[in-house]
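Report on the following structure.
All protein chains but one are shown at their positions in the complex.
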Amino acid sequence: MITVADLRAASLRLKDAMEAEADTLNSADGALGDGDLGITMRSGSRAVAEKAPDLPDDFGMALMGCAQAFMKVSSSSYGTLLATGLMAAARETKGRDAINAAELPDLLHAARDKMMARGKAELGGKTVLDSLDAIATALEGAKDPAAAAVAAAHDAQIAFRDKPATIGRARIFAEKSVGMDDPGMLAMTKIVQALTGR
Amino acid sequence: MITVADLRAASLRLKDAMEAEADTLNSADGALGDGDLGITMRSGSRAVAEKAPDLPDDFGMALMGCAQAFMKVSSSSYGTLLATGLMAAARETKGRDAINAAELPDLLHAARDKMMARGKAELGGKTVLDSLDAIATALEGAKDPAAAAVAAAHDAQIAFRDKPATIGRARIFAEKSVGMDDPGMLAMTKIVQALTGR
Amino acid sequence: MKKILNDPEDYVDETLAGLCVAHPETYCLKGEDNRVVARTTPGKAGKVGIVSAGGSGHLPVFTGYVGHGLLDACAIGNVFASPSAEQMADAIRAADQGAGVLRLYGNYGGDVMNFDMAGDLVEMEDIDTTTVLLADDVASAPPEEAEKRRGVAGMVFAFKITGAAAEAGLDLAGVTRVAQKTADACRSVGAALSPCTVPQAGKPTFEIGDDEMEMGMGIHGEPGVWRGKLRPADAIAEEMMDRLLADINIGSGDRVSVLVNSLGATPHEELYILYRIVQARLQAVGAEIVMPLVGRYATSMEMTGVSFTLCKLDEELEGYLKAPCECAFWSVR
Partner (left out) sequence: MKKILNDPEDYVDETLAGLCVAHPETYCLKGEDNRVVARTTPGKAGKVGIVSAGGSGHLPVFTGYVGHGLLDACAIGNVFASPSAEQMADAIRAADQGAGVLRLYGNYGGDVMNFDMAGDLVEMEDIDTTTVLLADDVASAPPEEAEKRRGVAGMVFAFKITGAAAEAGLDLAGVTRVAQKTADACRSVGAALSPCTVPQAGKPTFEIGDDEMEMGMGIHGEPGVWRGKLRPADAIAEEMMDRLLADINIGSGDRVSVLVNSLGATPHEELYILYRIVQARLQAVGAEIVMPLVGRYATSMEMTGVSFTLCKLDEELEGYLKAPCECAFWSVR
């Protein structure tokens, strides 16, 4: 069972990780993009951690609170996509105190679909969507969900490394992007590590 | 006697000299000013030389023609001052075929006075006015007027070298200007040399 | 590339504060964190609202064009960064006069996601919204992928024409139709000679050789179609006109408005040198120039460079283009 108490604890781990990784993420984004991904994640995770004590015990409403807190301080694509995903999962879990790990794949799919609609992007485009998709698949019937999620995020990041970027500013430098991690996929690896504590 | 034919011949010598000295005069002016004195004198003397064949035989009208030709192509202070001086001398000599060397001091004084009025400047300020004044004085009863004029222009230039500039852009750099020739006085030395052929 | 500023963190907020204190009859700040610029005298009840949004550093775009016959409100982000969905929602709320709100802005990924999200936020408050994206920069994608093009100075025509349509009393569908028609009628191309500095970054947006230029570069330094030696003004203008006229059909009898726009540091003198060629090329195809604009209408702070925009008019668009408007940077009367 995953409760709002777990969410609160995870949000603090996320904040610490993002403080530590901000420069790395900024540089990864700066290589071909505008270099703000670390700023986005740092300020967003700070805002969520700050709100953590006040999150309601309704799991769905708590996720909604996280999304709103994140969205308020971030305006870069990644923040908006994450907030969109969180809101999708919030809608599915509203009115409940806790969720099962077994529900995670469905929730991730719901998030992924809304994020695809929001960003008008497809799977396979070397974006955070591919990380989420890989994680959802790996979680299906996983014995150690945390380990499976971390491995899936990391593997997806590596698997897409040699493909060309297809979205955003990096798309214009598609050739250069071959051999480079997508910054959003890299960030998702770090996020999953922090949330799971692995 | 000095006739319009002499004027015509002198204008060609002036043009040749100014073609040769343009860079020197530009640099002298460029040290503290806007560096256009060589351009001014080259384009002005070219215009006068070009008009020389068509100058009327009336000495005053010929001087007037020189002034107008010069003025048309030049807009820097020096050109306007020279044209002003020429027009003053033109007014004094209108209706005559030739002038005497003995009249030169008076004509130069007339020119100098109009130039002082035009430029709202005084004698002693390290400008072309001081050159003209020195030349006029030296010409009074001179046995070899040409030699006297050349020597006077040169001596004035040297005598003022260590004084500070008092007019135009060079005034702002008055301290720096000490030890440097006033570009307008330097130009007048070259002009007199060319006109007299010495 | 030195800048006159205080703490770079305050660049945008101080700019907006100065803008509103200088022109209090035109602009006022709204929203939780004062990142919405709205008309001091709102549009009349029942008028369709028009909002825009985008990053700072492009004055007069975007906030400068809030005013009568132009935008009703605008959300503004940090320099070259999208405002948040919350701020955009505040702008929509400020613009709403009960007849719905058109979101009219440039095609940039982050802005689009946030403005869509903002639409979701206000939907629950019963504000109808529509969207028209400017995607006028022909250098940013080929005609087959025209919808991927980014929005640049064509925005100025879109704000003007659409603002007049809303002022004339068209409903949301009508205003949206006019906006889309204007967006479809605009083509732009730019050339950059030197970069600008984003205050919080503290270093230039790109590097370029002392004798180089880049054709088709974007307003944030996005790569263009070629980089090479700086060419003479007439050659630059001819190539820019070639690119525009290859992308839109303009011929004999057509009526076209043009914008010859400084990206910031390029002086008016040079814009007029370029304008000679713009005029000659349009004359050569038999088109008539209507209300040409020459100046700084959409900038990237102190970037050196220029953009040309053509806006092909029909009778409806020309009428709205010539209708009155009023803001601190531009007025038509």
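Letters are used for the chains, namely A, B and C, taken in the order the chains are written, and counting of residues starts over at 1 for each.
Heads up, the rule we're going with is that contacts are C-beta pairs under 8 Å (C-beta built on N, C-alpha and C of every residue); 3 or more make two chains touch, one makes a residue touch a chain.
Computed from a prediction, not measured in an experiment: that's the story for all the values here.
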item: Which displayed chains the hidden chain touches across the whole complex; value: B, C
item: Residue of C:Gly57, C:Pro83, C:Gly163 or C:Gly190 touching the missing chain in the full complex; value: C:Gly57
item: Contact partner of the left-out chain, one of C:Ala168, C:Ala201, C:Ala233 or C:Ala323; value: C:Ala233
item: Touching residue (missing chain; options C:Phe157, C:Phe206, C:Tyr275 or C:Phe308); value: C:Tyr275
item: Positions on chain C contacted by the hidden chain, ascending; value: 1-6, 11, 14-19, 21-22, 56-57, 59-60, 64, 193-194, 196, 210-211, 213, 230, 232-234, 236, 260, 264-276, 279, 292, 294-296, 299, 301-302, 304, 306, 328-329, 331, 333
item: Interface with the undisplayed chain - residues on chain B; value: 34-36, 71-77, 80-81, 83-84, 118-120, 167-169, 172-173
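Rule of thumb we're sticking to: only the chains that are shown with their structure count from here on.
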item: Arrangement of touching chains [line / ring / star / complete / other]; value: other
item: From chain C, the most remote chain by mean C-alpha position; value: B
item: Separation of chain A from chain C, taking each centre as the mean of its C-alpha atoms, in whole Å; value: 33
item: Averaged-CA centre spacing for the pair chain C and chain B, given as whole angstrom; value: 57
item: Centroid distance [mean C-alpha coordinates] between chain B and chain A, Å; value: 82
